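I'd like to ask you about the structure that follows.
Take a look at subunit A:
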Amino acid sequence: MRGYLGRKAAAIAALMATTSMAQAAEVEVLHWWTAGGEAAALNVLKEKLEGQGIGWVDMPVAGGGGEAAMTTLRARVTAGDPPTAVQMLGFDIQDWAAEGALGNLDAIASEEGWDAVVPAALQRFSKYDGHWIAAPVNVHSTNWVWANKAVLDELGIAQPTTWDEFIAAMETVKESGKTPLAHGGQAWQEATILDGVVLSVGGVDFYNKAFVELDPEALGSDRMKEVFDRMATLRGFVDDNFSGRDWNLASAMVINGEAAFQIMGDWAKGEFLNAGKVPGEDFLCFRVPGSDGAVSFNSDQFAMFGVSSDEAKDAQSTMAGDIMSPEFQIAFNTVKGSVPARTDVAKDDFDACGQKGMDDLAAANESGKLVGSIGHGHANRAAVKNAIYDVVTAHFNGEYDSATAVEELVNAVESAM
Partner candidate 1 sequence: MAHLAKADFRTRLQEWLPKLVLSPSIAAMLVFVYGFILYTLYLSFTDSRMLPSYDWVGVENYVKLWGLRAWWTAVINLGIFAGLYITICTAIGLTLAILLDQKIRGEGTLRPIYLYPMALSFIVTGTAWKWIMDPGIGIEHTMHLWGWESFQFNWIKDREMAIYTVVIAAVWQTSGFVMSMFLAGLRGIDNEILKAAQIDGASNWSLYRRIVIPLLRPAFLSAFVILAHLAVKSYDLIIALTGGGPGRATELPATFMYSYTFTRNSMGIGAASAVIMLMTIAAIMTPYLYAELKEKK
Partner candidate 2 sequence: MGFLDIKNVTKSYGAVEVLHRVDISVQEGEFLVLVGPSGCGKSTLLNMIAGLEGISSGTISIDERVMNGVHPSKRNIAMVFQSYALYPNMTVGQNMTFGLEMHGVPKPEREAALKDVAKLLQIENLLDRKPGQLSGGQRQRVAMGRALVRQPDVFLFDEPLSNLDAKLRVDMRTEIKKLHDKLKTTIVYVTHDQIEAMTLSTRIAVMYQGYVQQLGTPKEIYDTPANVYVATFMGSPAMNVLPVRVVMRDGVPHAAVRAQDGAEQYLRFSQSNLAAWDGREILLGVRPEAITDPDGADRNSANIVPLSNRIGVTEPAGADTFVTMELGGRDVIARMRADANVVSGQDFTFAVNMEKAVAFDPASEERIAP
């Protein structure tokens, strides 16, 4: 019975495959922007493509910051049926390229001059072996602090510019009985804080040496101990009920005035805007004190998988071109809170924080201070990233003291390499 069913289904599938190839002009997109504004933002791309006669087959799988989607992707690739385009982060793109699963976007890239407008640090992920394989959608940066202006004003706190001022400010908040730092106890949120803290302690050089090059000496250095000390200090400013809290609930604490600060990527801005807050008036956005000038980023990109037919290749390359088009970059990133993945986009449509983000990005790109986020898989591969998560989150939860954390970090990174 099953054999019959199997044959029949196979026949139908084959039939469908041939017919869909005849129409051809469609792209299947696997992503995890499933809800709220980001999904609506993606719809802009969909409509744009449909205007060009290319159908959009939606394949959303949410969960765990793309983990579920990556599992699905693996199943799809193993089954020999990869989607056309897949939302992907950092090193995952490189890993898939190394597997030989990705297509080639060189034609459209050279036609539209991507090399010139996309920051080099992004190209590191969008290109493999010199060939374009993915189209970056946005640049998020993670070393942001979000602050409730009313709370700061009430307590007479100015926007802190150095680490010590930042600590002093939080002390003041603490005395007032409010929560100084809103935070959700999830590994990736702690790693997000780490990005800013590492930059504030050792600057870009130390960041690169320790977390990009994974130099054991830097990883085991006293500076690293200071990083963990600062993390521990921050832990002291977090309320006891932080564990497992979603990041947006932490943002809500800042919005409601229960807490003063949150260290979080620029996607947090959406929460503030959604609550009707105005940047500069109701809330402040500034870089983690001590990390000014540097930008730790992560970038959502659409990696293009290998497709066989010419029509499909055309559709794929059209999609890539649309993603990189300034219109879409603006439309998408104004909603998402991130900044465009190209540096030549007009800033007019962006709010104060967005404009600052774009300026910072351009400046960091110029000065070589644009670094991949540790917490979001842009500094190292998944195995290393998760090994770092383990140590950071264990330390943040009080399992290790700073000295032990440094030791464990060296070990964990070494065994994950």
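Operating definition for what follows: a residue touches a chain if its C-beta (ideal position, glycine included) is under 8 Å from a C-beta of that chain, and two chains touch if they have at least 3 such contacts; residues count from 1.
Candidates were picked such that all candidates are chains of the complex that A comes from, given by their letters.
These figures come from a predicted structure and were not determined experimentally.
All listed chains 1 or 2 share the complex with subunit A, though the touching one is 1.
Those residues of subunit A whose C-beta lies close enough to touch candidate 1 in the complex are 1-3, 64, 67, 70-71, 74, 77-78, 95-96, 99, 185-187, 240-245, 381-383, 386, 390, 393-394, 396-399, 415.
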